[in-house]
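Every protein chain except one is present and positioned as in the full complex.
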Amino acid sequence: NVFPEVIFCQGKTEEQILAIAQRILEGGGSLIATRISETGYKAIKQAYPEAVYHEKARIVSVSRAQTPKMRGPVAVVSAGTSDIPVAEEAAVTAELLGNRVVRIYDVGVAGLHRLVSRRDDLVSSTVIIVVAGMEGALASVVGGLVDRPVIAVPTSVGYGASFGGVAALLTMLNSCASGVTVVNIDNGFGAGYAASIMNRAE
Amino acid sequence: NVFPEVIFCQGKTEEQILAIAQRILEGGGSLIATRISETGYKAIKQAYPEAVYHEKARIVSVSRAQTPKMRGPVAVVSAGTSDIPVAEEAAVTAELLGNRVVRIYDVGVAGLHRLVSRRDDLVSSTVIIVVAGMEGALASVVGGLVDRPVIAVPTSVGYGASFGGVAALLTMLNSCASGVTVVNIDNGFGAGYAASIMNRAE
Amino acid sequence: NVFPEVIFCQGKTEEQILAIAQRILEGGGSLIATRISETGYKAIKQAYPEAVYHEKARIVSVSRAQTPKMRGPVAVVSAGTSDIPVAEEAAVTAELLGNRVVRIYDVGVAGLHRLVSRRDDLVSSTVIIVVAGMEGALASVVGGLVDRPVIAVPTSVGYGASFGGVAALLTMLNSCASGVTVVNIDNGFGAGYAASIMNRAE
Amino acid sequence: NVFPEVIFCQGKTEEQILAIAQRILEGGGSLIATRISETGYKAIKQAYPEAVYHEKARIVSVSRAQTPKMRGPVAVVSAGTSDIPVAEEAAVTAELLGNRVVRIYDVGVAGLHRLVSRRDDLVSSTVIIVVAGMEGALASVVGGLVDRPVIAVPTSVGYGASFGGVAALLTMLNSCASGVTVVNIDNGFGAGYAASIMNRAE
Amino acid sequence: NVFPEVIFCQGKTEEQILAIAQRILEGGGSLIATRISETGYKAIKQAYPEAVYHEKARIVSVSRAQTPKMRGPVAVVSAGTSDIPVAEEAAVTAELLGNRVVRIYDVGVAGLHRLVSRRDDLVSSTVIIVVAGMEGALASVVGGLVDRPVIAVPTSVGYGASFGGVAALLTMLNSCASGVTVVNIDNGFGAGYAASIMNRAE
Amino acid sequence: NVFPEVIFCQGKTEEQILAIAQRILEGGGSLIATRISETGYKAIKQAYPEAVYHEKARIVSVSRAQTPKMRGPVAVVSAGTSDIPVAEEAAVTAELLGNRVVRIYDVGVAGLHRLVSRRDDLVSSTVIIVVAGMEGALASVVGGLVDRPVIAVPTSVGYGASFGGVAALLTMLNSCASGVTVVNIDNGFGAGYAASIMNRAE
Amino acid sequence: NVFPEVIFCQGKTEEQILAIAQRILEGGGSLIATRISETGYKAIKQAYPEAVYHEKARIVSVSRAQTPKMRGPVAVVSAGTSDIPVAEEAAVTAELLGNRVVRIYDVGVAGLHRLVSRRDDLVSSTVIIVVAGMEGALASVVGGLVDRPVIAVPTSVGYGASFGGVAALLTMLNSCASGVTVVNIDNGFGAGYAASIMNRAE
Partner (left out) sequence: NVFPEVIFCQGKTEEQILAIAQRILEGGGSLIATRISETGYKAIKQAYPEAVYHEKARIVSVSRAQTPKMRGPVAVVSAGTSDIPVAEEAAVTAELLGNRVVRIYDVGVAGLHRLVSRRDDLVSSTVIIVVAGMEGALASVVGGLVDRPVIAVPTSVGYGASFGGVAALLTMLNSCASGVTVVNIDNGFGAGYAASIMNRAE
């Protein structure tokens, strides 16, 4: 496997996280731990002082191996302030796997001009990740603007009939723009990882 | 009531439709019969030769009373070819209730330039109806472009995870553009009627 | 845009709220911050002493710009005691956007006489907002009583098969009274805003 | 069991229906066959010429045993023209089980005056059955008008977000009027039967 | 109205509860307050020392008016230990409204003999309330044993695919035993009230 | 694999079915083709005249290999007349895989005495299959009567809130009787196969 | 009943648990208490010092009676670290009921080699329990590898579109491997119990 192994920390005890981290790092690999709490970070930090905490992305990383060569930058686009944790999870994952990442945040469908003004950044990316909650429409709009693979990440942000991200998920699955594929609700890591696999220069 | 009475024909027999039509027209009112089949039309036509068949909209009308004065035109915006029957139901309803209607069809979120090029028509309308199936996102985009009441009509067009219009319905209910309200799936009539009530000049 | 910009505070940190508030107010606009907590209010108050806290509505406002002229009063109708926070969010929003608001609270479908006794207030309004949880039926009844645009707001009040507002939402979408449109569950702000757009005197 | 046995014919072959009918009638009981097709009726008629076809209710009956004494009339209330088959299933069932039935059809929530004008008929009934599709609200309104057991029957009439009767079912389960209980979607027979058990004079 | 007014306390502040209680009691009626917390009870107790706390049922009552005459006892049947709070809400409600109540608890479908051994108590009741969570089947079994009106109350007890009471609700709505009607999930009060209306001796 | 290969014919063309059948039979195995139409049967019959048509079970079989030894009889229990096709699919599958099958049909929860009178047949079986639609409760009752593995098969029989078998499925998954496991809606074959694997004498 | 009685402790008070435990143990039986908290354990321990706490499985047991003879070992297979509590509930239940249990943990579908390397352990078991959350696919893979009864237990582990275990539940119900049956989400006890009934040597 060309990419570092990953620990999904949610629902795991600190002991379990540390045990898996140890196995990975002693095997010579790099470590990415996602959905980690601050106390989880501190536990890893104590054992591995070179561990880095990406707070907004809720990720801890220990980089030891080299990352593969990539074909171009990855753009991460998001709509609302509350979507940023998931967007950062995607962006930091992509960076740790070797991509250069262009962040295009706070561009909503209800204010299209802000998005359109960043069109050049979108066109010059090889893969685009779109993170959006209630505003699931953003993936269609981005997919209509440029001819690039778009990975859509619905977020659980919202209330009422957003049903914890289901509304955004359905919007994205029904996207009328071709080239859009979708990952699980809030799965920023999955989007960052899939973007990296797509972006590898063989 | 300032507006003509309406017969929702789906699920009614021809006899039932004719009986209600007779009661309405003998009372001096105008008639609007929605979701009517061709044979239903013929039955009304035989009894009331002045009946008009709006085929695409699946509506039959007999206009006898005057319609109230309206404040401005109503725009009906739709995305896909398959959404046209519902869009026409909304447009013809609005026309029969006394509005001038501007049709802006075939403008999808994946091709924003077509929509943006019609911005003047949107701005000069007093109410806007947006009809969209898989592309539920269109309501947000229109709502973001202009400061007008937007009535969103999800359609049951689509397949798979569109769930007979539920995906579009949820997108519209979660619209991030303020000023958007929603009616039932495929309810073109309801949108045309609500637009007319909003558009009345008291 | 003729109306003040709005901050939806739920899910945002105080720092994020303050930063957006500063940008809006330095731009010369008025501020409406919805779903705000008491500590959020205090943070704004410290920076902008003229900030007003509408506690029941969970709204903080700073009014600096003039509001547009409206065509008539807006009625806000609600059924149960527990629906009042959402009703107040709608009412205060409508007031801050320049409308005179008539509150008709505590009128349930199971006690129709209370509602019918307020018929004059309904008739003299240009737009009516109906806020109801388990009593989703209220929108149909109001829509049947008067020829006015009715904006229905389902609330998440209830238990069991109310499914967090879904039962009321479906009732309202299926309303047999013409002229009823619907916004998201608990979206009092959206209803107040849509009512204001409908009510503007051009 | 004080009431005749019943055959639910939907999904059964004519042979199966006839075999069950024969067993019941040879046992000396009366027969009620619901959801029966016209050919099903003819098959029973041939074997039992005294069989009666209640066409609107889709019921065939052969009355041989005496029915128990009842405490008062049963009212069957319904809103729309399309709800009549289910309303008739309830009404005919109640009649066959020995009740006097008062039909109050075509009284919708959007036209309350028609319902209110029949208040006396409601008050003088011992049990009330309310049959309603999109207008699920009718059960609450009736329950609020009179102090009688109300059996609510949601119907699958409607389209879009009525979801085959689910919207009406949820409205009825959430009824704010006390004394309302609910049966399955389209289950007119069940309502008529439950009303009869409630109405028996012991 | 022959029965006392009721306050559903969940989601109401103590001030709101006290204000409604005062209005009711000063009007000369009896009071039933359901879903009340212990502090809610203490607040009422301070103002009205004759208030009685039915702890398991989460009900506070002040009895001042006479209850109507009833036709026979009401049986309350429940399956599991965790269903008892809802069963008690039903039982205490029925008692406060004037019924004699027979409690038949801890009789599950997986142990039919315990239920069958109580058959006499069921037969001698005029109305039967069945409260069941995962074991929604109990309503069908009771309905098959005796010819009495059965009011089924699904409870939110359970986990996994019980979906907060939806599984039990659906089982009960699909009951193959005639005479079964259903109320909302956990709505013990509604069942007790409906039973009382059915049980009144006119 | 000790059991014959199986063709699930629904959604396959006759050509596809024949091609798979040929591959299986030329390999020396026995053939079981489920969900087969009459024309599908005739196509197989023409090619393999020894093919047997189990009409009620919608199965065609060609038996060439020996079946493994079983530990005891398998009981197939079902409630309603309309559940028989699925029950027969289970029963015939079990027979073709080498089991002796005891059919206990037409025993519903609302008529427990019929089920209880067959208790000996249940006790003497090594595995029990319970097939039930609206009466999903039957699995719990059977599981409570005897200490045997119970495989529950929900059927799509029913209407309204049975939701195509979902109500029965949920009832069975929530069964309070230990020892009950569940297969997919209408999956009579799967139940028959699982029973056979459980029943094998090693 | 050949197996000890079981207390499902979730939702029960300590007093209720102790009372049931006392009744069981005084009757001479063994005790299994599932979903028990640590304080619940301590309460039992004080009364019955021989009580054993199986912490990971959240089970307390008091073994007094002999267990029946079994035909072979039971394998418990699970995929992720977070699935272990449910897997342990199944494994400990099976052990307490008299089975020898082989634990095969941490074998996911995305790393098939780990599972395949344990094929011998699977083949030599008489019943296999598969516990999996997001990895619902594991049941199909195991069912495809060996000819044994597979009891699939979906877990509520996961996030987003795992919907609290519904995704895994549906995957398992649709398993294309014959011989797979399913129990409720997180129902490790039910799986252990069903495995024991299947595994009994008569």
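Note that the chains take the letters A, B, C, D, E, F and G in the order they are written out, and that residue 1 is the start of every chain.
By definition in this document, a residue touches a chain if its C-beta (ideal position, glycine included) is under 8 Å from a C-beta of that chain, and two chains touch if they have at least 3 such contacts.
Note that the coordinates shown come from a computational prediction; the quantities given were computed from them, not determined experimentally.
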Residue among G:Gly40, G:Gly108, G:Pro149 or G:Gly188 touching the omitted chain = G:Gly108
Request  = Have a look at G:Thr126, G:Ser162 or G:Asn187 and name the one touching the chain we're not showing.
outcome  = G:Ser162
Key: In subunit A, positions touching the absent partner   = 1-3, 6, 71-72, 126, 147-149, 151, 169, 173-174, 178-185, 189-191, 193-194, 197-198, 202
Note = Logged for subunit B, residues touching the omitted partner chain are 81-82, 157, 159-162
Query = At which residues does subunit F meet the chain that is not included here?
reply = 10-12, 16, 20, 154, 156, 164-166, 169, 184-187
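To be clear about the criterion, only the chains that are shown with their structure count from here on.
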Contact-pair overlap exceeding half with A-C, pair selected from D-E, D-F or A-B = D-F
Chain centre separation (subunit F, subunit G; CA means) in Å = 26
Remark   = subunit B to subunit F, mean C-alpha position gap in Å, rounds to 50
Request  = Among the residues of subunit E, pick out those that touch two or more other chains and give their numbers.
outcome  = 160-162, 166, 169, 173-174, 184-185
